[in-house]
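Note that one protein chain is taken out, while the other chains of the complex remain in position.
The chains carry the letters A, B and C, assigned in the order they are written, with residues numbered from 1 in each.
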Amino acid sequence: MNFDLSDEQKMLGEQARGLLSARSTFDRLRALIDAGFEWDEPLWRELAEMGFLGAAIPEVHGGLGMSELDLAVISQELGRANAALPFFSSIVLAADAIRLAGSDAQQSEWLPKLARGEIVACFAYAEGSAGWTGGAVKARLANARLIGTKTPVADGGVADIAVVLTEVGGEPGLALVRLDQPGVTRVKLASFDQLRAHYSLIFDGAAAEVLDAQPAREVLDQLFDRAAVQAAFEGVGGAEACLYMARDYAMERQIFGRSLAGYQAIKHKLADVYAGVELARSAAFYGAWAAADGGNELPAAAAAARLQAIDAFERAARENIQVHGGIGYTFEANCHFYYRRERTLALSLGGRERWADRLIAHLPDLRSEAPDHAKAA
Amino acid sequence: MNFDLSDEQKMLGEQARGLLSARSTFDRLRALIDAGFEWDEPLWRELAEMGFLGAAIPEVHGGLGMSELDLAVISQELGRANAALPFFSSIVLAADAIRLAGSDAQQSEWLPKLARGEIVACFAYAEGSAGWTGGAVKARLANARLIGTKTPVADGGVADIAVVLTEVGGEPGLALVRLDQPGVTRVKLASFDQLRAHYSLIFDGAAAEVLDAQPAREVLDQLFDRAAVQAAFEGVGGAEACLYMARDYAMERQIFGRSLAGYQAIKHKLADVYAGVELARSAAFYGAWAAADGGNELPAAAAAARLQAIDAFERAARENIQVHGGIGYTFEANCHFYYRRERTLALSLGGRERWADRLIAHLPDLRSEAPDHAKAA
Amino acid sequence: MDFKDTPEEAAFRTTARAWLAANAPEFELPAGVHIEDAEEIRLGRAWLARKTANRYGSILLPETYGGRGGTIMEAVVFAEEEGRYRLPRGAYVGIGIGMAIPTILKHGRSDQVERFVGPTLRGEMTWCQLFSEPSAGSDLAGLRTRAVKDDAADEWVVNGQKVWSSWAHLTDWGVLIARTDVSVPKHKGLTFFVVDMKTPGIQVRPIRQISGLKDFNETFLTDVRIPDTNRIGAVGEGWACAMTLLTGERLGQGGEGKDRGIIDLIRFAAQTPRAEATALDNSAVRLALAGAYAEEQAEKHFQARLRTMISRGENPGAAASIVKLIYSNRYQKTSGLAMEIREMAGIAHAPDDTFTPELWYDYIWSTALRIAGGADEVLRNQIAERVLGMPGEVRTDKNVAFDKL
Partner (left out) sequence: MDFKDTPEEAAFRTTARAWLAANAPEFELPAGVHIEDAEEIRLGRAWLARKTANRYGSILLPETYGGRGGTIMEAVVFAEEEGRYRLPRGAYVGIGIGMAIPTILKHGRSDQVERFVGPTLRGEMTWCQLFSEPSAGSDLAGLRTRAVKDDAADEWVVNGQKVWSSWAHLTDWGVLIARTDVSVPKHKGLTFFVVDMKTPGIQVRPIRQISGLKDFNETFLTDVRIPDTNRIGAVGEGWACAMTLLTGERLGQGGEGKDRGIIDLIRFAAQTPRAEATALDNSAVRLALAGAYAEEQAEKHFQARLRTMISRGENPGAAASIVKLIYSNRYQKTSGLAMEIREMAGIAHAPDDTFTPELWYDYIWSTALRIAGGADEVLRNQIAERVLGMPGEVRTDKNVAFDKL
């Protein structure tokens, strides 16, 4: 048993953190918003060059073949920096979907390009409030033509291709669609997160190929579980950034003749934030280990990681502004990046309810092992 | 519009509070527990003599004919004192059931005796975890004979009669049963609240009369709504007692060279308890007014009062012990009375879920008045 | 206790309702659209002028000042009825009516009352508030803006920086608190002024907020000259004036018709499709929203109790602090929850969706509400100290001259 990152993983994290803290500063983020950019394209190129994009893509397909935990270390740093990059869309979701469901030929065609950052992919699953589970998916693929509307789709504006959750012959399926074709219309939506643009993708007979090396029904749960772990790390990184922003601000702010950080109201608030961050990180560690291990612990571990990370980041993002006081409400104070990203993470992949259900569905033998009290119930 | 008690009501409250603080001291409560008594019988007699038991019973039936708000003032003081009395069972529930559902003859026979405290009644509705709504009631009345088990029944040990929720000819009905007859067996249960004893009442063909001047189906909701308002006042009284116990203890306790009450952790905790108490009191006021007014505001007002009172008392009872520290865990420190009574109140009459459902069911026109966004949903 | 109108109140309500039906619609703001600030303030002035011309501008002020001389319950009735319309009643009129006028009436001289009260009530004079500073928010008495007397000119020369001055870019006058003596403890060296916002040396710069709006400002004061006749109250009496003003603010909080709040979210959940028919059929959603609704109603009734106290001449004091404390926290929780109810559609919306942007604005604005006008932590201190009588914080700055801190 060993419950810590390896030295190599720590180094990887420091490397990513170093790059992001130098390139993806708050000044840079504000400049991106003001310029109306949907991503930090030069930074994406740098990530690609340093191998971060291909970290978890198999070596045969041009990646580094590292583990889910290595990927998680990168996700955490992206969360900490609140980076404006389509990493979650293109790498965590789309590339993983191609790896899980694509044929060898499809993997060979697309994964190297994704790993090198030559193209960007988005992953189109939602269809509005209606969700995407059960019979909710209305998009249809027939005769290699896709019809339907997916919305909202993160990074749908900067993506070259989309992996689309659709119906194929009465079953859920995953289709790969090039976005630069006549049958595709992209409608930009207003996005809560100013650094993660969402689109409606309208497919009106667009040419599409099915990813069907494995049945989508089996792939989807696994894909979402794996993505949930990465989202948890992104959330932990963001929550931790909030914690230390708030701590540092409180340390320097004087109020009623002493440091704001000396008041119990502030100390106890941040102690609770700290506890949330560390618990969420612990749950995320276990989730990443379970993803890498490939055993049947993944669904419950991913769900627990997701639930803890949502709670931790929510609290951290809210209280960070609170500790900053009025200045926290200004665009220049940077708290808002996390306040917006937090909701985006929390509402993507299905919210708390979906993961609570999934967690409980994957606990062992709830109805069979009767505890003592059942007799008296 | 006038949102306060009348001077008469305030006087009534002071009178009740004076009596209870003199007679129903914590020493007295501890002595009752040690003696194994299920109620404070002498105090019950005093309450009867002062007219408190008959406060809301009509004058024609030997009561004072006062309003629900007057009764509420008494309930609040009983909650504050954590009194060991069957007031909620005998007066708030059973007497009200007889008044609402009984014929003139039944009212004339029983209400004066209840008002004078000559007899005590209990109200038997639950049948274990299964609840008592819908098809859950298994007790059956046929040919004036009652068969079934009601459990748990508060004050079932000291009661002379029971008003029983039972099925009568396929419909819910209320029956009145004398408990001193061969067809009745009382089994004492272990009760969480050491000052409110609960029983199983087993009816094996006991003689019973139906209260059917009004259909029980109509009476029951009203009865529970009215009782919920009184329970809310009892909870507010208890919560307020906890608040000031904690405050007073913190004021006198010294820690690290200064008053415990000077630490923000304690101050902010009690500020939140205070806010909960005052909101709950405000909701309870409105509930009592709605009960007295007889308009259709009662269901939502009662549900809101109940929800707020459960939250307020729960928080107050828990944090009272916390502020006391180790001493709060001793029997002598008296915090436990409220900690136990709180759960008893919270779990009686159906818990949070029942009242949340009832509140939402009684809001106006949820599906018809579409807000702007419905178009875009 | 009676939650219904008395016959007199009912009669007043009928009259007010009829008057509003005839007059309010032409001043209503469009739903879900932000109009130009200048246009909104123009509408706001005109609506206030219309009300005052009909003795609805201030229900409570005596008729001699242009008010109605009514009861607090009449004020409540009118606010409830007025709340049915989407009217321009922003800080540009609220600060004048609710803060500047009460302070001038209590601390000002009769010629000052004469100069400012009538024009303010008629919408001719709009107001902003120059109180908070970058290093003086919750600790207002730590403010650093200096006012130095030029005895020769009988003027004060003011230098400093103020923040969070809503609408300062468009209002006529400001209420200002400045330090006139640094040699005494911090609360004692302050003086209260009113200042014409067109005075040379005043520069107003919009603050870019996290909501995207810019309706708050920072205001720089550089050698701004204020005639001594615009000083309100005695020199050094500024803290008392500020307290009068902030009491007006506190009692005003949450006072507007907020009834639509949670019921709108419940309706919204009832109309959002889900596996269980609608989101409202989900018991977790139901429990959360019912709890929020119960709290909202309880708060409404608590405010009603406060008004009953005030109508009897009692002062509820810090007890009133719970209103904003509870409200702003609930507001953050429920707007965050409402976004979750919307699932993925809660984070990105199409142009024709006017509800989601309102939720977003709520979720962002709630953070400001938890801070402005008494932060959560300040309000809890006030309740603990002033209502529950618990000891104040350990203070090292209280009896020390400001320039020795």
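By definition in this document, contacts are C-beta pairs under 8 Å (C-beta built on N, C-alpha and C of every residue); 3 or more make two chains touch, one makes a residue touch a chain.
Just so it is clear, the structure is predicted and the values come from calculations on it, not from any experiment.
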Touch partners, limited to displayed chains, of the chain removed from view: A, B, C
Sole contact to the chain not displayed, among B:S108, B:Q181, B:Q254 or B:N296: B:Q254
Sole residue of C:T120, C:N282 or C:Q303 that reaches the chain not shown, by the stated touch rule: C:N282
Full-complex contact with the absent chain, from B:W39, B:F52, B:F233 or B:Y263: B:Y263
Interface residues of chain B (partner: the chain not displayed): 126, 128-131, 134, 151-152, 187, 189-193, 198, 200, 254-258, 263, 265-266, 314, 318, 321-322, 325-332, 335-336, 339, 343-344, 346-348, 350-353
Touch list for chain C against the chain that is not drawn: 276, 282-287, 394
Touching residues (missing chain, whole complex) on chain A: 1-6, 9, 69, 243, 247, 250-251, 258-259, 261-262, 264, 266-268, 270-272, 274-275, 278-280, 282-283, 285-286, 288-290, 293, 301, 303-305, 307-308, 311, 352-353, 355-357, 359-360, 363, 366-367, 369-377
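Just so it is clear, only the chains that are shown with their structure count from here on.
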Computed distance of Cα centres, chain C from chain B, in Å: 40
Euclidean distance of C-alpha centroids - chain A vs chain B, Å: 49
Sequence positions of chain A contacting 2 or more other chains: 129, 263, 265
Residue list for chain C, restricted to those that touch at least two other chains: 272-273, 345, 349-350, 377, 380, 393
